[in-house]
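The complex appears here minus one protein chain, its other protein chains still in place.
== subunit A ==
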């Protein structure tokens, strides 16, 4: 599974982040993005030599400075559940959108799933043709 999706799943979990400079940040993950930038809450920062400690309510870590993250073991089991939940949500969204499109072409809808798809394609083709015509006019100019 993708590392960044594991990170997304780990939101609200405690973790340890070690930076390239050797500092470690222990805190709860509030948010993360595609660049591995992190927002942590209730953070304890430990210096490289382990001698100095800082406590902060919140901190932001730039992804490029990260060496690695230690994440609680249970998070990896949660990733699969999150994936199935996300796929179901996406499927429901697609089904709702298709139903809305086919309401215009009632005939397509009556045929069922196959008919619905056909109606969608026809509408898409017509739209594309119109677009092409318009751009040709542009080139002539």
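Descriptive notes on the structure:
The definition used in the following text is that a contact is a pair of C-beta atoms (placed from the backbone, for glycine too) under 8 Å apart; a residue touches a chain by one contact, two chains touch by 3 or more; residues count from 1.
Keep in mind that, in the parts below, contacts and distances are computed from a predicted model.
Candidate names were "dolichyl-diphosphooligosaccharide--protein glycotransferase", "Geranylgeranyl transferase type-1 subunit beta", "U6 snRNA-associated Sm-like protein LSm8" or "Small ribosomal subunit protein uS9m", and the UniProt protein name of the unshown chain is "U6 snRNA-associated Sm-like protein LSm8". Touch with the chain that is not drawn comes from one residue among A:12, A:47 or A:64, which is A:64. On the side of subunit A, the interface with the absent chain consists of residues 1-4, 6-7, 20, 36, 63-64, 66-73, 75-76, using the contact rule stated above.
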